[in-house]
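Here it is, the structure, as structure tokens.
With one protein chain withheld, the remaining protein chains of the complex are depicted in position.
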């Protein structure tokens, strides 16, 4: 287990290095590059040359890359030019990451809370109208562009339900401790701040939940179908166990194994979806920073955030794999 | 009165858009308390479906069960789902074929034993654990305390089957159905399991329905044997009688296809030709006719009726003449 | 020729995507003005900002968001009369040039204190000028001291790059004398730019204000710029709460003029346009800048105050004569002018208050020629002119920019759609190219790769030089006017007008130039002037929309 973890982490370092190298090189090769970003093309040839020298962009690209790595090692990933101009990219990431974690957490929570029971029911009633309807529903869910759904929620549901449709919190004087707004309120006892933050989470979390929901639903359904066909379920029935015990202990405990893996894979979808959802809901998370970064071509921020997204994605999947080992005795006790 | 009276049991599978399939077609047999009854036949003959029908484990949708299964005076087929759950595991136990797939891979053996005790005997987990340990002990699992905490994949095949038997017998059921309990096991272990079952059944006075395709198993265990073909009982007799003089060509064929140590050297084995897939429906013929060496024209046009021949039931237009040795005389 | 060079570069001063005019000017006039007419005291104004301010030291600033915040904190020697581009006194109560126009004497207001309680005086003024002039290292970068470079030229340590600035002397506590190396019509109005606001020398020193470092791909700024901007304005810097994306300014109780009515201004950063609108409607913010023109009517209906600024810009269809010789023919360019239905375009695509441009400057600029009329839309005429010029099968490379909106060009795609439709209707074939504003469009346009392009200009101040001088002051401009004989003449005429010290004569010269440009040269087709707006809740009073986007919240009140 330990060796496996270490191997995966070493792989991750390799991936990050390769990725950062590719991104770095590509960004440097773009017409204009940082000089254009800073001078906004006002540049006269002279000022362009001066700035190129000043920033050391005239050096060979691998020299620049190693310098970048050196700075990165000290936490300096460059300065934002568009998202929060002047702020360090790392600061932007650290400040916004809790927001995205919060949002993704609630999204996946909703997706599980709805997807698993629905998937179970659909499997139990395989071929029935409920099954067909929910399968088609989940396929439609996949076919709807996330940002369109987000706009629908924002423009229609927010006024109908009286829910806030932008930002992470109203301008209430909340104390900041962790950067997780829902937690901060609980820690400081400012329950209103927590509630307010939660209200702000509902609509974006629902919008973001659609992608993982569809997948979790379908995986649950398939897994339950598989498990229901298993002999041990028949054994459980032959023991006269009550339906809830069979469902919980015998069906779901087995069916959840592939679902857990899926949840790990959904981190990717969540990160990508957060870019769209956070943009729609002006939710100050990493996704919004990415969206603004793309729009305004804020390359230092993009470089860091893409690398961070990769790390998060890989690490979450590693954690899921490890937790999979914990919940599946066949792997744990091997 | 018999402990279990199965009367005219039929199971029809009906899938949307497909022709109905008669898996079990009017099967009747009795099981007396303490008696061991065998249901024998090739796979697909309906023996497993019969057992599932008795246990009420067939899917609600898609499987139509008719007839009656009277256990201890009550028709199991008429019971509600809840009443049936109360009976299963406590009065009716069942052991399945593949011990690995029949045990939940992610639940420790201990819990899989205790849950049935908790369910039917209302024991608390702790008490149940103690009892479970005794049970494992009784079925011959060494070091039961450790095994209770282990998962199925950590046990050997034989031990898994022992565990399954422990589960099935945990509440001392009056009737145990064993569906090919030894098929998935090594030959040496098969014998151990069979003798264990025999021992336990005798100790507990449990009636046993043994479902198998293996006449060897039947020979060692059963009092009465029902030979099934195509969903119908084609021959029913006490063990000795059946083995001594099989009348139905199918039974005859089955026996003939067993290698015998006492057979003269060089004697050919006589497999039954064809396979179950060659069946024709019972509706206006004998389902076995296409494969039957004794088949007459009437076999292909008239459904044979069940005839009682001095305690032996037979469903055949042209039974094998007693004393006929297998092989040579049968035109292949 | 410091000015023509720098002026040419001004046109992209803003970061395009912010859709905010960065060409904001400063100065403060509150003290001089009959400020406020009894609005309510106290309260917090929450203003929706489109982006985060890069820093708070206006001298290093280039972005509108920084200027918006810092113009509340700082004041310059001169300012602009609210709602106009006219210069008026601010921290200097009086200023006068010497006879040769190169020495300016500023009389300073007395009793003014910086936010750190130090005194504002001539020493402080000279300290600021010398600080600007003596920038070193990264501070000299084009990306850092952009406004200085554009308006004053070089630094003390760059002898090859002369500066307009020569020296500053503190004659006494309230008299500062500034010497220039050249005469220009731009002085002293440049001192009204927020960039040239006066900071506290103590704070500048204490917080290491000049310590700008090039780090990797960008620059890092010292504590002064990030946390301790210290000026004389009606508001003091409060805090920048990055977790909540807000910048807070608090009332300066020791303000030397009419004190602010608001207790606090909160700039809430909401990058998304639609989200700003919703935040306003939800009551989360009290106003925001540059509402989408399409929303004006709706916002008004909802009871909001859409404050329309006087249009201080021009949008034009640029023509480059370099690659297609047919374009050197005046008739062809006139044909293009006839082909475009500018009335229709202004009506359908531009916000309320937009006007067809008759020349390259709005009528509020001295030198505007009111006798020049816009030619009407006439496809037949366009076709016949093309025929006369033998250019019936004209194919032009038409560039338009993506990833940008500008006050004069709210939606480049839609404007392009309308113009290209008109041109095609006149039988001109188009080869369309679109590139991102900062990702190749501007370079290509400057390098003369395009035949036609969309561009415009937002004025810095009310001098004509800032407009036509910017466009045609050189012959190697993006219209390549040097290709025609009149290009050099026009440049010479413009230089002459700029150095004409007498204002009346100067105005007359510019009027003549404007007429010639439109009748005889037509280097490009001016299309429209469109006003940007500012939307506020109806209970916010005292904010005067400025053509220079130079809105001060000092006199503002809430409720």
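Note that the chains take the letters A, B and C in the order they are written out, and that residue 1 is the start of every chain.
Criterion: contacts are C-beta pairs under 8 Å (C-beta built on N, C-alpha and C of every residue); 3 or more make two chains touch, one makes a residue touch a chain.
In this text, contacts and distances are computed from a predicted model.
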Per UniProt record, missing subunit out of "Sarcosine oxidase subunit alpha family protein", "Heme exporter protein B", "NADH-quinone oxidoreductase subunit L" or "ABC transporter permease" is "ABC transporter permease"
Among the chains presented, those that the missing one touches: A, C
Residue in contact with the excluded chain [from C:344, C:384 or C:499]: C:344
Of the residues A:57, A:163, A:183 or A:265, which one touches the chain left out of the display? A:265
Among C:41, C:403, C:500 or C:539, choose the residue that contacts the chain missing from this document, as touch is defined above. C:403
Absent-chain interface as seen on chain A, which is shown: 1, 4, 11-12, 15, 18-19, 23, 26-27, 30-32, 136, 139-140, 142-148, 151, 155, 257-258, 260-261, 264-265, 267-269, 271-273, 275-276, 279, 290-291, 293-295, 297, 302, 306, 309-310, 313-314, 317, 320-322, 324-325, 328, 331
Note that chain C touches the absent chain at residues 273-274, 292-298, 344, 347-354, 402-403, 410-411, 413-414, 417-418, 421, 432, 434-436, 439-440
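FYI, only the chains that are shown with their structure count from here on.
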Sort the chain contact graph into one of these: line, ring, star, complete or other. line
Given the two chain pairs A-B and A-C, which is bridged by the higher number of C-beta pairs in contact? A-C
Distance between chain centroids, defined by C-alpha means - chain A, chain B (Å): 54
The distance between the C-alpha centres of chain A and chain C, rounded to whole Å, is 40
Two or more partner chains touched - positions in chain B: none
With touch defined as at the start, can you tell me which chain B residues reach chain A in the complex? 16, 52, 55, 57, 84-90, 92-94, 96-98, 101-108, 111, 115-116, 119-120, 150-151, 153-154, 164, 167-168
Would you mind writing out the residues of chain A in touch with chain B in their complex? 127, 230-232, 234-242, 245, 249-250, 253-254, 257, 327-330, 333
Within their complex, state which residues of chain C touch chain A. 5, 9-17, 46, 51-55, 62-63, 65, 138, 141-143, 146, 149, 214-221, 226, 242-246, 266, 268-272, 275, 278-279, 282, 284, 403, 436, 438-440, 442-443, 446
